[in-house]
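As structure tokens, the structure follows; a few thoughts come after it.
A protein chain is absent from this complex, but the other protein chains hold their places.
Then we have subunit A:
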Amino acid sequence: MNPTLADGCSLLVAFAVVGATVWISYVLSAKLTRGRVHGSAIAILFGLAFAYWGGVATGGENGIVDIRFFAGFGLMGGAMLRDLAIVATAYGVRVEELRKAGISGLVSVLLGVLTSFVIGAVVAYVFGYRDAISMATIGGGAATYIVGTVTGTSLGASSEVIALSVATGLIKSILVMIVTPAVAKSIGLDNPRSALIFGGLMGTTSGVAGGLVATDAKLVPYGALTSTFYTGAGCLLGPSLVYFLIRWIV
């Protein structure tokens, strides 16, 4: 492959392109929707559209990152900087707010994980994946795609089932990003406590991150905090308790 202009400054390309995208999104938000659709929601939609375009153009799995010129998106949006930014949002969070939601936070994580597993497993059953391993794996995907992958790998699921589980997890995170700002009002998502519960129920870090940013950036740290425990809980429960329960039922 020929070297491109971006070689050696890929992260800078990402900063510049993302900056321009965010700017255009905020202008569109103000001019076209009069601020009704948040600028960050539009920016995230642009991001997803870039990802789709990257996938179609290269056939790869990493969205726009697979296009060499945009490889810096992988570093900018990768786990390291994402986690650093998420932790930074905790600066200025009031500890009392966390204490108030202690038990409901825990309940929301457990209930969120189990609900997703059940729904995923039932859908898997309906579509003809009727063995306990496939049902647990696709159920895990309905939690998050990491839970799906970990559950599937440790139970020895087929790669087709793991791919389906990952696809389910991706659909979930994309939906959470897009739908959250639209339904926030009707589910009472306007205070730190409900944001903690929301993060615990949804679990998808990227979905919660994107959804809350587009709803009210002040709520991000609360949702992010509980959602980071979700994947751990799912990876713990999926290949063990959930798998045995499903095997016992089917």
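As a working rule, a contact is a pair of C-beta atoms (placed from the backbone, for glycine too) under 8 Å apart; a residue touches a chain by one contact, two chains touch by 3 or more; residues count from 1.
As a convention for this text, contacts and distances are computed from a predicted model.
A single chain of the complex does not appear, and UniProt lists its protein name as "Malonate transporter subunit MadL", one of "Malonate transporter subunit MadL", "Na+/H+ antiporter subunit D", "Pyruvate ferredoxin oxidoreductase, alpha subunit" or "Branched-chain amino acid transport system ATP-binding protein". Where subunit A meets the omitted chain, the residues involved are 14-15, 18-19, 21-22, 40, 43-44, 46-48, 50-52, 54-56, 61-65, 70, 73-74, 76-78, 81-91, 93, 95, 98, 100-101, 103-104, 107-108, 111-112, 115-116, 119-120, 123-124, 127, 129, 138, 141-143, 146, 150, 163-164, 166-177, 179, 183, 187-189, 193-194, 197-198, 201-202, 205-206, 209-210, 213, 217, 220-221, 224-226, 228-229, 231-232, 235-236.
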